[in-house]
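Taking it in order: structure first as structure tokens, then the write-up.
Then we have chain A:
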Amino acid sequence: MEKQLLTLTVNDQKYELYISPKTLLVEVIRDHIGLTGTKRGCETVSCGVCTVMIDDMAVKSCSILAVQAEGRHITTVEGLEKNGKLAPIQKAFLDHGSYQCGFCTAGMLMSCAALLRENPSPTKTEIKEGIEGNICRCTGYNSIVRAVEALAKGNYKEE
Partner candidate 1 sequence: MSEPVKCPVCGKKAKTGSAIDCARHMFGVGDKPHRAWVEAQGLSFIDLLIEQATTPGNQSYVTLAEFIEKAQGGQAEAKK
Partner candidate 2 sequence: MNKYTVINTHVHNVDGVAKVTGRAIYTFDVKLPGMLFGKILRSPHPHAKILNIDTSKALELPGVIGVVTGKDTLGVKQGIWRRYQDLCDEQILPVDKVRYIGEPVAAVAALTEEIAEQALDLIDVQYEVLPAVYDPMDAIKKEAPEIHQGFERNINVTRHIEWGDVEEAFDEAEYIREDWFKCGGQAHMCMETRAAVSSYTPDGKLTVYHSTQAPYYMQGLLAGVLGLKEGNIRVISHYVGGGFGGKFELDGAIFCSAVLSMKLFRPVKIVFTREEDFNATKRRTPMFYYVRTGVKKDGTFCAREAKVFTNGGAYTGMGATALYLTGFFHSFPYRWKGYRYDGYRVYTNTLPSTSMRGFGAPQAMFCSEQQIEWIAADLGLDSLEMRRKNAHYTGYEVPDQATIGSCGINQCFDTIKDWTEKKGKLPENRAIGFSAAGFMSGGIFNWFDTPYSFSSAVVTINNDGTVELHVGAQDIGQGSNTTLAIICAETLGIKVEDIKVHSGDTDHCPADLGAWGSRQTLMAGNAVKMAAEDAKKQLLEFAYAQSGFNIVYDLDIKKGWVHAIARPERGYDYAELVKKAIRAKDGQRIVGRGYYTPHRKGMISPAYSYMLQAVEVEVDRETGKIKIVDSLTAHDCGQPINHLGLIGQLEGAFSMAAGYGYLEYMPYEDGKLMNPNLVDYKVIRSTEMPDVPVAEIDTYEQEGPYGAKEAGEGLTNPTAAAIGNAIFHALGVQMKECPIRPEMIVNALKEKETKVRNKEVAHERASKVSRMR
């Protein structure tokens, strides 16, 4: 099948790739660009470990054709830190032990980051609704909720 040109920006870096149109966004991110922080955990758009941000909005990159992201700005977990300085959400996750095996963490971080961009001071219920699309088999979610609550309280500042 004929490949086509895809131009998109990932973590502020512009990429031009030739891909088959059936390539999923997650495949472009992991296999073509080589950013393996984003994971895959199901075939049914259920688990959320592939969550990334498109123009500041959380989406599941396994349920989007890469060609549909033409010209868009994508942020992955690798794009959260800035020259070695962790983003507030990453620090909050460290302090609250909001991860265990770490496989859902990238997607979880992106859902939380997107939630906070839209709503800097979410309630507990809003936080839970914001990460409902992400399965974590290890933590039972509460430590993640506590991390976001701490951010909402303004306990963390951008460095």
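The criterion applied here is as follows: a contact is a pair of C-beta atoms (placed from the backbone, for glycine too) under 8 Å apart; a residue touches a chain by one contact, two chains touch by 3 or more; residues count from 1.
Keep in mind how these were chosen: all candidates are chains of the complex that A comes from, given by their letters.
Model, not experiment: these values are computed from the prediction.
Student: Given that all of 1 or 2 sit in the same complex as chain A, name the one that actually touches it.
Tutor: So the chain touching chain A in this assembly is 2.
Student: Spell out the part of chain A that touches candidate 2 in their complex, as residue ranges.
Tutor: 30, 35-44, 46-47, 49, 76-78, 80-81, 86, 90, 93-97, 99-106, 109, 127-129, 131-132, 134-145
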